[in-house]
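Here the complex is missing one protein chain, while the rest keep their positions.
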Amino acid sequence: MILHPGIIALLGGTSLVTVMVLYSSYEGFKIIRYWDRESSSARQLSLERKTYLLSSMIAFVLAINLLSLFLFIYTVDDIHTQFVGAMCATGTLNANTIGWWALLLKVTIFFVSSIWILINYIDQRTENLPLVRKKYASLILFLPLFILDVYFEIKFFLGLSPDVITSCCGALFSENSRGIASTLAGLPIRPMKYTFFATVAAYFLTGFLSYRYTKIWLIYLTAFLAILFFFISIVSLISFISLYFYEIPTHHCPFDILQKEYHYVGYPLYITLLGATVFGLFPGFAELMKAEGVPLMHWQRRWLLTALLLLIVFFLIVLYPMIFSSFTLEGYD
Amino acid sequence: MRRHLMILEFALSCLCRRKYKNLALLFAFSLLVFILSSILLLTYALKKEAIEILQGAPEITVQRTVAGRHELIPVEYINKIKTIPGVGKVEPRYWGYYYDPFIGANYTLLGANRDMLRKIEILEGKSFFSEQKGVCIVGKGVAKAYFAEVGDRITIIGADGISYTFKIAGIFKTASDILTNDLIILSNDDIKRLFQIPTGFATDIVVEVYNPEEIETVAEKIKKLFPSTRPITREEILRTYESLFDWRSGMILTMFIAAVVAFVILAWDKATGLSAEERREIGILKAIGWESSDIMELKFWEGFVLSSLSFFTGLIGGYMHVFFFGAPLLSTALKGWSVVFPTLKLTPYVSAYQILVLLFLTVVPYMASTIVPSWKAAMTEPDQVMRG
Partner (left out) sequence: MKYKVFIGIFIVELLLLIGILLFSYISINTRIDEMKYLRQLCQGLTATDLAIWTEARYTRHPSQTDIFSAFQDCPSCLEHFPAGSVLSPPPHFRRPLEAVK
């Protein structure tokens, strides 16, 4: 089982990433311990030099993490045929208790590392690197996530044994069974639709207003709404958006849209969703850092604009099948 | 934008200045991608092909096992299996292996119990009726081994020591090599005579099930009726092939991990071992106002140019190797001791997934290996190097 090429690539990639994060944490610890801006000792100089290395390492880590998120889903989807009863990625994830946790962790790591990159970005463009200590403290804080990621991945893939009967997505995301996933699928469609559209509208509006007026409370509100938007979108995706793509009123799987049969529409959908969330979060987090005397209005506005654009693209992708396909959910509301 | 382009330009000049070193790196990297992509593409295509074709495999094959080994099955089982609801045609199969001492190859001999072959236009020559004796249809591999053509005769020594000759009525076309390469199709009576199969026994039994949903239950019922049998469902066959090729490509990939590691070490070494000249170059750049981040970008572009070019070249090469030329370099390794090995004329199944996997196996480790060296280079102090 472990010898699937995708699994080898994934394990290799995440191990590499973990080694890098471990090393960065070690150096980060030294920075927290000995950092002294005023000093001109050899140690301080070497620490300052190390920060360049660490930031490019973490940028690398983020890029690999994003790729491995998709690689993970794809691999899990690719091996589903080896399990009796599994019909898509969901089936494989169910084959083992850790599957869903591994996926969740990967998404979390994506958010965490992108915010780290953001802090680093602000820090490096400020004269006296005011955030250095916080930055590396947070890195050490996040270290367990990365280690857990490798652990889960290994445990998940090693624990898979073919022929174990798994419930496929038809069973998991159908309204009759119990569990969180099916609760999501069973949510009434019409209220869910209203919630989704309302959230998107609210997010867009606050985003736009904070872009226009750059009020602090608006920026925080945007960040909050970004998180809300992410969860509501995932729920809606399972509850009703996927139905429009599949044109089957009972098929709620969030992974099948990544497949060729649906023209890989899942990729732009998920990428814009992740992007719209992350860029909406950025200004808020940056605002938290503002207390340190960092000028960042210019960047905040740029991020907000990016978030808004990504949101529009995401929304258009969601809207497209609702408007242009002949499939309707009227009878199922 | 212009700034980045200028740094790219400078990176290219740097690469050109050390032409042979970088060409060697480019070559090694392309070769690595070429090998890995050939393996991935070949096994994936084989897997897809197997799964496409074996959809036609019998719904259930029932085999009897004695002491854990496959044994001949009594034909009378058929009557009882027929009574299970949902079961269609139930037929005995007569088949076996034959080692040809003159050529040193293994063939698979199969009795034709259906006239199905007549409908299929994948033959050179013609088919025969299943009751016709003394004729055979052979796969391309068998025909090649005997240097035989339609109308020639082949000799097979039976279990009783007597040589039997068969006239080749037809040869399977190359397109079906992957399924028929080592096959010799004879009539059932001929097979029984050749192998001296006692009357009332068959090699195994194939069961047709009308509703695919019921295959599993029918298999269970057969197992209950005859506990010494092993019903093999079509699902099982497909799953076996699925994991078979994953395992195979994973196995070969694991062996090649050593090559990846070796390459990463090479890349690391090339990137770390800055010559005095390079060091001076960077020192001068910094002295004229380049920042450390610019130098890192320069190094990034160097890595990007090398890895993107080698990745593309290797991938395209691997693709052509597998799908245009039939993977000649790999098939020797894949072949093992198989004397009769099919020419691999595969459908080029390629997916974005494979490219992603390949990226993870090659470009990612390479990029990772260049991070530290390029940082080291960027930290060069101008005054130190220029002073010598």
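Going in written order, the chains are labelled A and B, and every chain counts its residues from 1.
In this text, contacts are C-beta pairs under 8 Å (C-beta built on N, C-alpha and C of every residue); 3 or more make two chains touch, one makes a residue touch a chain.
Bear in mind that the values here come from a model prediction, so they are computed numbers and not experimental data.
Engineer: Out of B:340, B:368 or B:385, which residue would touch the omitted chain in the full complex?
Structural biologist: With B:340, B:368 or B:385 as choices, the missing chain is touched by B:340.
Engineer: Using the touch definition up top, pick the residue from B:144, B:230 or B:280 that touches the left-out chain.
Structural biologist: Final answer for the missing-chain contact: B:230.
Engineer: Which candidate, B:88, B:212, B:328 or B:348, sits in contact with the chain we can't see?
Structural biologist: Among B:88, B:212, B:328 or B:348, only B:348 touches the chain that is not shown.
Engineer: For the chain left out of this view, which of B:176, B:362 or B:380 touches it?
Structural biologist: Looking across B:176, B:362 or B:380, the contact with the absent chain belongs to B:176.
Engineer: Footprint of the hidden chain on chain B, which residues?
Structural biologist: Residues of chain B in contact with the hidden chain: 5, 8-9, 12-13, 16, 46, 49-50, 52-58, 61, 63, 65, 68-70, 91, 93, 97, 105-108, 110, 112-114, 116-117, 119-122, 139, 141, 175-183, 185, 206, 230, 232, 236-237, 239-241, 243-244, 246-248, 251-252, 305, 308-309, 312-313, 315-316, 319, 323, 334-342, 347-350.
Just so it is clear, only the chains that are shown with their structure count from here on.
Engineer: At what distance in angstrom does the C-alpha mean of chain B lie from that of chain A?
Structural biologist: One centre to the other, that is 35 Å.
Engineer: Would you pull the chain B residues touching chain A in the complex into a rising list?
Structural biologist: Per the stated touch rule, the residues are 40, 43, 51, 235, 238-239, 242-243, 246-247, 249-251, 253-254, 257, 292-293, 296, 351-353, 356-357, 359-361, 364-365, 367-368, 371-372, 375, 378-379.
Engineer: Please output the residues of chain A touching chain B within their complex, sorted ascending.
Structural biologist: Checking each residue of chain A against chain B gives 1-10, 12-13, 16, 20, 49, 52-53, 56-57, 60, 64, 67-68, 70-71, 74-75, 78-79, 81-82, 84, 162-163, 260, 264.
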